[in-house]
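A quick write-up on the structure given underneath.
Each chain you see keeps its place in the complex, though not every chain is here.
Chain nomenclature is as follows: A and B, assigned in order of appearance, with residue numbering initiated at 1 for each chain independently.
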């Protein structure tokens, strides 16, 4: 339970920083048992054990307390270069990582493909070597190609965090979703709860990562949408996540929503229309849009979630998105805390010599 | 006259920060009577009373002193998240707000439409909710749609500052123009002074906001340009600003410039040509361009201003723009001080519980 002192900046250990003075002490950050964390990178949630998920959740709770302070800043990552390398546009994820890293006093550099020499045809591997030579010790990467963060991890000498790769994985989203559910479900656990992921499951890295973490945490997960947007998931469900953990695949929206504890609507990408997978946004909304009437089939206190950005009136009705059970804004706020926790744990593991 | 202590960061109150050591003390910042300020947002200058305009001017003078220090930084907004949300490209306004916020030790996040999920069709309201959940307590917004900042203010839990909306309003520009005029006019007041706003008045949020603040401060305001670029202003002049304060509308450039104390040339947007409102840039320059010969009709010490960016040789001749009476660079420098003052006053009002 003792944190590696290397993680703490001098001010913090001395207890004399003005952050401490303003915020009432940062010692609580040290209660996160960083020593249990063994991973050098966070590429997906599939490798996380139940204990590790629990550690992320506890560390996130600590970071949420930091965020509630008047000055939400701790010196844990002082002197660490954190580089956000985004090959796809994003407001919420890029800003979320930027704010999280700055709250830990890291030095943040933003690199976006559109404004960089990435457009000159430089290879991903060279870009990553360059960013490391420029001082990056943590690399947050979003890329349209599934697997790109794994390639990055093979090259990069520091820690790589996957901020979304193609249709594949979005581990910090899954972690913030889990944290958000736990803090709003009675008993603080998703075990045995019915969680419905609704919409374009096929193209969703959010759905894939959530399937790993939610089934690991014992939830009864249902994925639901038009059959064309569920392709391949029947086979995965039959085999089981990690060859064992079952989930349910259905296009029957009524069956999916019945007595659900949590309903997570996914974004419908307008470009899916062109590929013939969906007839029209209007038809999708008519058949699968999450409306108040449909939500009535779920449990009375069912939680509503969405990873954003929303197409209101398509996959989710405006009154549901803004309703009293909607956690959509909580998800965003928890995203900052989860990313602070992940950066903190990875830094601690690095200092402890993690090589995985 | 006592500032809410919550506005001051610990260092500042203790008087022991190194900023204080470097800059000779920050106590002067506390002399701004923030308690008089009642507004939670700054959407336009129309709601500001004469006393409030005076308060902004005095606070700006204090911030100008801060800017003159070797290290122009005070801790007033430590721990405050300030987000610049720009749906229109801008160098000077975005950088001006960024520098102003950083000088107050705020944490600044820049979001531009072109590099954000704004382009994914997310609604303005959702974007604003998201930015608030990500930690923004002050939102600086520029938008091509008139009224967008008012919509933002209905949603956002913090303070909204309008950094320019459509043709409608640009309050910090009007405040920096007023401050610049006062610091260069004998007597330090625009009351009774002839101020000419020259050019594309129709499409100018700068002109509209200046009409409110300059008439409130007692200036004799003339707006001048081709008749096609003055449409609607005759009626407004007849009704009076706030139903009372008169100004003059004319296409007679000679009459406008005669004995003028201040001449402010507005940018001619090249895209106005396409809409048939102007025959050509050359013709505009020939008839309404601010040349040295024309300026000779004004008072000998007449001040020359321009909100930038300039089309030199179109609405203003290069020798006039670079002349000894040109305040164009002063306007830019004062913009940082005015924005520091506005952020400071809004923060103070927030801490004091302003809810307007």
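Keep in mind that, in the parts below, contacts are C-beta pairs under 8 Å (C-beta built on N, C-alpha and C of every residue); 3 or more make two chains touch, one makes a residue touch a chain.
Only a predicted model underlies this, so the values are computations on that prediction, with no experimental measurement involved.
Enquirer: Copy number of the whole complex, given 2 identical chains are placed, is what?
Expert: Oligomeric count for the entire complex in this file: 3 copies.
Simple rule for what comes next: only the chains that are shown with their structure count from here on.
Enquirer: How big is the gap, in whole Å, between where the Cα atoms of subunit A centre and where those of subunit B centre?
Expert: The answer is 39 Å.
Enquirer: Please give the residue numbers of subunit A that touch subunit B in the complex, ascending.
Expert: 18, 21-22, 67, 69-73, 89-92, 95-96, 98-99, 102, 112, 114-115, 270, 308-312, 328-330, 332-333, 335-336
Enquirer: Within their complex, state which residues of subunit B touch subunit A.
Expert: The touching residues are 9-11, 78-79, 81, 107, 109, 111, 114-123, 126-127, 129-135.
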